[in-house]
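Step one of this worksheet: look at the structure below.
Removed: one protein chain of the complex. Kept in place: all other protein chains.
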Amino acid sequence: MARKDFLDIVSLDREEIIQLLDQAEPFKDLFTRSVKKVPALKGKAVLMLFYEPSTRTLSSFEVAAKRLSADVTTFDVPSSSVTKGESVRDTIDTLQAMRADYIVVRHGLSGQPAAIARQTGASVINAGDGAHAHPTQALLDAFTLREKFPEMEGKRVLITGDILHSRVARSTSTILRKLGVKVAFLGPGSLVPKTASPDIPRFTNYDQAISEFGPDAVYLLRIQKERMAAPFFPSDREYHNLYGITDERLRQLAGEGTYIMHPGPINRGVELCDAVLDYDRCLISQQVENGIAARMSVLYGLKPQTS
Amino acid sequence: MSIALDQSAISTALSRLADQLFLDAGTDTIDLVGIRRRGDEVSERVAALLKEKGANVRLGVLDISLYRDDFEHLHENPLLQSSEIDFSIDGSRVILVDDVIFTGRTIRAALDAIFDYGRPAAVELAVLIDRGHRELPIEPRYVGATLETDRLDHVRVGLMKTDGEDVVELTQK
Partner (left out) sequence: MNLFLKGGEVASENTAPVRADVWIENGRIKAVGADLAEPEGARVVDVSGKIVMPGMFDAHVHFREPGGEQKETILDGSEAAINGGITGVVMMPNTSPSIDSATVVKRVLDAAKECRIPVLTSGCITVGREGHEMAGIDGMKKAGVLMLTDDGDAVPDAALLKRAMEYGSEFGMFFASHCEEPQLAGPRALNEGAVSYRLGIEGTPALAEEVSMSRDLALAHATGATLHIQHVSTAIGMEQIKWWRDERGAKVSGEVSPHHLMFTDEDIGDYDTHYKMNPPLRTAEDNIALLEGLKNGAFRIIATDHAPHTEFEKSRAFEDAPNGISGLDTALVSLFDRFIDKGEFGWDLIVKRYSAEPRRMMELEAAEVAEGKSVDLIVFDPNGETTFTKEFMKSKSSNTPFLNKTLKGSVDMVMLRDEVLLER
């Protein structure tokens, strides 16, 4: 029996992940056809429910759903101040009335997509909730890495940046580890929690991480400007000097043939310098393209209980 | 359960398909597109026979999972595999190949699918077995064997590469 919802990576087993990755390949093949659409979800209603603004993830899901011939509605959620006061039940009441078969939810509060999923027959897809999970990002990351390393077992990925607040770090590290990839975290001591996972090496020094861990790919997380208010580190410039991919570090990575990934949108001059975008092993644009195929695979693989 | 076609009957049916196709094609290239699963194996074997005759054959595989009309009734969506059509079908005379034709719904889905790859000049249909009971106005031009069945009978086709044996079984309800 197929899953109703796609909420996090933690609850997927290795076989399910591999199946989702395998299924993303035929979808990616479609992109080169003259007709990029297939009728698999013809007549189905997909509701985009984004409580947090996100142009990229929203468009990626819209394209994915449309290429499956679904009818896509983007629900205009009012300002986030409203969402703070709204209970799950209020949200559900709104959704029931819209009779969606699939609901793609992004929410600032961790656990909201799961709470919605428990109360609706529609398939709920988590498009990012709080600092909890971003499972479709994880899937596209794994897919992108697998294109470069068909045998993923034993490969090494260094996830760098704001581990503490990042749902991408949580989901992507989880999916990669389930596929046998070795993951390490690197970032300022204030942003790499010691409690994250006893099995994931934790580095707070770039050079040490590179020399001791020897990554095949460096995965850069976006540094949110609002983290500066708390503050967790002194300045953007200091972050860039200590943890960013500078021209010098890029030369070093190029020498080793190391891939660079980033979930976007990027902060030039913080996580990376401009030259990274011209680096032949920078996978950022592949990640974007693969995101559509990965999301089509997820939509296709779920089974709503709406009929 | 009874054996409707044994190994040699299947061989005969495949040869019959190859003969008809060769006869119609003349010197033209024959573009076979097998429908997953088993249509691909039928098309491969027919292609081998055609090549023995000296015909020019191009072979493709079509996965129609995304075009099926029965998603609602399945517990799990069918496992998706890639379609592999390496040649341009624009202007070509495409022969769709499947193992069995029954209601015609699979072929309808395959027709939808093939037109999303391009605009063929013509599409023909070749099947190893025609068991009747069509629900759509679709008829194969090339038939390897015809089987008398009741609507509720179950026909199981086994092919060497896919199933490890060549056999067609008929289970009567």
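Chains: A and B, in written order; residue numbering restarts at 1 for each.
Here, contacts are C-beta pairs under 8 Å (C-beta built on N, C-alpha and C of every residue); 3 or more make two chains touch, one makes a residue touch a chain.
On a predicted model such as this, the values are computed, not experimentally measured, just so you know.
Every visible chain touched by the undisplayed chain in the complete complex is listed here: A.
When the whole complex is considered, the residue among A:Leu12, A:Ala133 or A:Ala209 that touches the unshown chain is A:Ala133. Screening A:Ala2, A:Leu58, A:Ala196 or A:Ala275 against the full complex identifies A:Ala196 as the residue touching the chain left out. As for the chain not pictured, it touches subunit A at residues 10, 84-85, 87-89, 109-112, 114-115, 129-133, 167, 170, 193, 195-197.
Note that only the chains that are shown with their structure count from here on.
In whole angstrom, the spacing between the mean C-alpha positions of subunit A and subunit B is 41.
The touching residues of subunit B, when paired with subunit A in their complex, are 63, 65-67, 71-72, 75-77, 79-83, 112-113, 115-118.
Residue ranges on subunit A touching subunit B, taken from their complex, read 1-2, 19, 22-23, 25-27, 29, 33-35, 37-40, 68, 297, 300-301, 303, 307.
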